[in-house]
Each structure stands twice: as C-alpha cells, then as structure tokens.
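Shown below is the structure under consideration.
Of the protein chains in this complex, all but one are displayed in their positions.
By written order: A, B and C. Residues from 1 in each chain.
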C-alpha cells in the first residue's frame, strides 16, 4: 500500500449538524486511491501544539483528488479545524489502513452508525447500489442528524434512530438494528458499523447471536497511523495468537469476532 | 498604572514594507490610556505553542480604543500574526511600561530609528509639533522603508538612511544623525531612539560626546511584561545601585546614560 | 447545582485555604504587580519570589527563552533580600485577605536558618516555602534537594528557626523524588510542594551560543505538566503530609489532574505570564466542574484517582 504525504487545500468547510462539520480537501496529487473505511491523518498547524496528527475517515471521494471528511468538534485540534477558511492548507497523510471488505455477491449490506461514525459509512454507501443496502444511522438528537443528501445519498435512504426520539426511531440504533433484523431474517446480510465502543460491542454481540458477519471500524489514539509506533493497540479476541492488533495498520476495519470486546 | 487585559479585534492587518506589517486593533475597552513608548503584549493563539505573549510597541492610537502596532516577521509568533484576518481576535495586555519623557520646553526632539524601531517613534512623532521635531529613520534597504504617510506623517518629514544607499543617505543612521547634529549644533536637542542594540550603543556614545540627553527604547526577552518575573533584565550603568533594570517595568524607555552598554 | 455554592476550601496541615489555587514563587512578583488584574484576596494563597539573606542581583541577561510549550528561566534567584522584603513588601502583603507563603533559599544551612529566623513572629507571613533546588556551596554545587540527607538537614534547620508551618519545595531533577519526600517528611516538614523547574538549555544555532547567558536554566510551563503530575502522584502515595502540585497548570482541567492525583492545593506559575487571569479562571473552572459533577466540596475529589 502506498502512503502519501500531500498538501490538502481546503475547498469548503462548513457545519452540517450540531458540532459537526464537513471539510472538502483538494489534494496535491493526481489520484488519491482511497477505499471506504480508509482514513487520513491531518497535521493541523505547523506549531507544536497540537503536536500529533488527527485521524479522520474518508467520508467521500468526489473527484480523483478531492475528498471530504466529516468531523465532530471535540477538542483542541477539531476546534482549530472548524475555524479554518477556504484556501488554507493542511498536510495530509494517507490513505491509511484497510477498508471494508465485500459484501459478497448476493449479500445485502446493512450499515449501522452511531454519531460521527456515520462518516466512513457514507463513503461505503456511495459505492453500493441503493437496493443492495440498508443504512441505519443513530444520533443523540435531531440536531445531530447529518442529512444524507449532503453526501449525495437519497434523503429517504437512511433510517434514523435518536436517543431522545426527536427524529426517527426513539431509542438506540442497536435496538432499531435488531428490529430491522427481525423483519428481514430471511436475507443474507453483511453488517458494517462504526460508532462508539459500547455500541459496536452491542452490535457485535447481536451479530454473533444472529450469526451474521459484521465488520467494525474502530478508533484508537494514534501517533503514527502507519504501524510504526504500536500505539493504537486493541485487544484481539482470545482465538487469535497476537494479543493486540494495531488499529491503524491491521484495521481500522476488523471483523467483529476478531476483537476482544471486554479488553 | 492600570494594566488591563482586553480583547483586541483585528480591524486591519497588512504589509507596509518588506516583512513588515501594520495591524490595527479595536480594543474592548472604552479608552486605552497609552503614551508613546509604551507597549502591549499579545497572546497570539490559545494553544501552548507559541506560549508566551509577544511585546509590541504602540505605533499609534487612532481612536481612544483603537491602536496600531507595526511588526516585523521574525519567528513563529509574528509568522502566525501576519496570516491573521480581520475579525480574528487577540488577547492584549497593556498599556505596559514607561514611555518617553519630554521634550522640555524649548528643546527640539530628534527621533532616530533603526529598522522596526521606527514603530514607537511614529507614535511619539504624532504627539509632537512638526517643526519641533526631526525624524531620522534608518533601514537596510529601500524595500524596508515604511512610508511615513501610512502613519499620518507628512511624506517629506522623515529623513532616511539605508545601508545599501537605495533610499536617502547611503550609510548607517548613526552617521546621518551625526551629520545632522553637526548642522544644528547650536540647538538644544532631546534625542529619542529605538533600534538594534549596537545602533543604540553608538547613538548613546555620540550623545554622550555631544552632551545631549538621549532616551532609548530597549527590547529584551520578556515573560510577564509587568515586573513580576525579573526576566527582562538589562544591566544598569555603574553609577546606579541596582545592578539590573527590568525593561518592562523600569523601561522600556531609559535615559541612555543609565544603561551599561557593554553589559 | 450552583457553582457559587461549591466549597473550594482545602487544608494544608494547619493552614486553611479558601481555595486551592496559589500563585507560584517567582511568577507573581510580590503580589502587587498583578493586583489590578487579580485581586489577591480571591486567591487561596500567594508565594512570593524566593528571598535570601542578602539582596541578589541575579544572572546577566538573557534570562528567559521560550521553548515548545514551555520556557527556560535563569533569573538567578534575584531578590531584594530579607531585610528590604520585610520593610518594603510585607506591609502590603499583610493587608491581603489571602495566605502569604514566603519562599526562602540559601546556599548554606546557616543561610536558611538566618532567613527563616527573620520571619519569626512576624505577622502577615502564613508559612515558609523552602526552596531546596539551590546549589549547596559546601557540597560542590549539587543542589540540597538532590540528596535525601541534605534535604532533611535543610528542613530541620528551617524548622528549628521558625514558628511558621514549613513547606519544602522539591526539585524534580532526581532519580527518585519519593526518597527525598520521605526524608523531608521524617525531618518534620508540614507539607511538600512540587515540582520546581527541570534543568534545561537551548542553543542559538546562528550565534552558536547558549540562549541563556547562564548556559542552562529551569524549564517550566505546560511542557513539564506530565512530569509534575507523575511526581505528585508518586509522592502523595509515599508520604502522609499534604502535597501542593505545581507544574504547567494553565486551566482548571490541569489543576484537576493534580488534585485528583492527590494534591491538596496547586500552584500556578508560568500560566500567569501566558494569561494573567489564569488563577481566577482556574478557581471559577473548579467551581463549574464541581457543580457540573454535583460535588459540594472540592475536597471530595482530592486523591480520587482510579487506578
């Protein structure tokens, strides 16, 4: 895999939901060979604070050298990002990691996201045929919801769950997922998900019970992003010889059964 | 002296000479009681690098709560400043230090600057009557010259010296100063200057020889700007009991005879 | 919960502080320099610049240099001397509604004794903070604070010369700070404060000269915070006397790292330069944090780190 270090010019940067921004980056490269589930690491400022790069999933590839990332403002780095203007430049390392696999022919894809975990799934959805896919997105509340139309999906193509019931299903996205499963038990499914650890853990458990193949995209504090520092460890399930995977180079997408969800 | 911590909104920020910028700041205070020779300390970013505030002389007070500073891009902090846009906000501490004194009635003021040392002298010049003042500004080359008109002075009111002779007198500003002195020996003069240490040292020496009162505005690495850290020491001339002055609170303006120019 | 209702009080042995935020020695002058911005009465305490027996002019300039997220200083413990301090500075300090800690130092045991004695019975001085990071002239310049035996002797010397509570300020430039802490505790200190600055240096590559005239200096600021938190965490687990956490605190969140790790109070140093209102904002931030978490007394979170 070829990792590149390229200049990324901000082509657009704006709010798409509460504390959530979409940034379009024009890369100084001819073609950015990125697959859904892969991520990039951005250096935000030249100064030494913040020091490390920040990891963001690729949310869409709109031209061979133009990508979008969607980010939630949570700390120092993302706070600086949201104030960046068009024409400003970031330094990008990527594409990094291993993306989603499949789905196998004949299997329908079910995409399940929690919060900002929706970002890589948008990219995946854009590569699947609408009728081969069910997209279930969970959020805290209505104001967190990212309109699918912004990413080129049909507005009605995504089912929503909100914890406060202000939009779509009232409850956890895992509940809505299970409800949907019960409707479509007959079908062969490939589940893809990204979101907070506890949500992924629940989903992994549900998929295990229903004997479904489930791919999860994980997060972990990262320094290098390329497998050099061993910082981004995640515990492998007992069945595996290595005790830890590196989220950046072994993942970020894993089969849910490969992960030790208690670890 | 009342030191304030106020928000400063950038009203303008643009290049006025090579690597030299003028920034206009609208302060969130009713009246900023600043005198020529005083300075401010700016916090550039909220992050911890750069960490310390940067000191800048007040270059003009254009409204009770609007000041200008003129800065040369030399390092990390000033590089960030030059890219700041209108409406962005800095945090300002000031006014700090003790400004220029006099001139006594009947004395003519001679202002001598080297490079960006021109900044506090512009403020001083704006408070003096044109015929009571002679302003001599030294620069490296023509492209470094700040047009006096930008600061509201008459274009012809400043004599220039450039080291490469590309504008005005060909040579050091100290030479031009001495030449001018020789023309006007009869007059009672009060000399004010700001510039690099070696230039100030030479000027101090000339003024000593001609028995002229000379006030210099000094620079020194600073942490607090208010006399609390003792970081900005400058050696006092032998005649003084304290061994070191603090540039921020005892100065930045000193009588040239109070300073140990070898120290 | 109303932030104003939160009780921020903390105790350092015999000393009761209205809140745990103290201005650190050498960074807050004699309290007066920042008084137009920070009303001293709003602070838990103020530690004044280190005082020695005789006035000291300090090191030649440059004395400070910025480093990544930190700064080096080589002030050289410049101060007006104990006599002038008592005459010129103490009267004003005495009028303040806050605890006043006098930071003292010496290069010989007798100097420590003499400075400490000068404050005997003096009103307006609530405690002595003993800086043991200074080179010991009788021991070839190794700092008093790098040897447990010497640290204990300084502590005893000061204790025997004063009627004030004695807080000993530890240097981080040691292999095992808990050894020094234990020696100082055994010698009878009422409390510990840590950390002082870490030895460091910077080079001007254009002139090929050190950036400090003194060649090396002390590193402070956010850069050292992780080192300070770790040392406080370890010392708190090795001694019973109260510990004041110092090092790189800029915001309430940073202060909380120390308090949760077990410090009973904190000192704010370099942050005063970066943001003169830092101490006030930290106090407010501690209130807000407690209110948000439903904690009525800040003391309830001290030492609650889950490991």
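Throughout what follows, a contact is a pair of C-beta atoms (placed from the backbone, for glycine too) under 8 Å apart; a residue touches a chain by one contact, two chains touch by 3 or more.
Please read all numbers here as calculations on a predicted model, not as lab measurements.
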Using the touch definition given at the top, which of the shown chains does the missing chain touch? A, B, C
Considering the complete complex, identify which of C:11, C:109, C:122 or C:227 is in touch with the unshown chain. C:227
Among the options B:13, B:48, B:113 or B:230, which residue touches the chain absent from this view? B:48
One chain isn't shown here. Among A:25, A:40, A:67 or A:93, which residue touches it? A:93
Chain A positions in touch with the non-displayed chain are 2-5, 43, 48-53, 91, 93, 220-235, 242-244, 249, 263
Per the touch rule stated above, chain B touches the missing chain via residues 48-49
May I ask you to list the residues on chain C that touch the chain which is not drawn? 67-70, 72, 142, 146, 173-176, 198-203, 205, 207-210, 215-216, 219, 221-227, 229-230, 233, 248, 253, 256-257, 260-261, 289, 301, 304-307
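The working rule: only the chains that are shown with their structure count from here on.
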Neighbours of chain C that also touch chain A are B
Find the geometric centre of each of chain A and chain C from their Cα atoms only, then give the gap between the two centres in Å, rounded to an integer. 46
Cα centroid separation, chain A vs chain B, in Å, comes to 53
Chain B and chain C have mean C-alpha positions lying a whole-number Å distance apart equal to 36
Multi-partner residues of chain B (each touching 2 or more other chains): 48-50
Chain C residues counted as touching two or more neighbouring chains: 68-69, 222
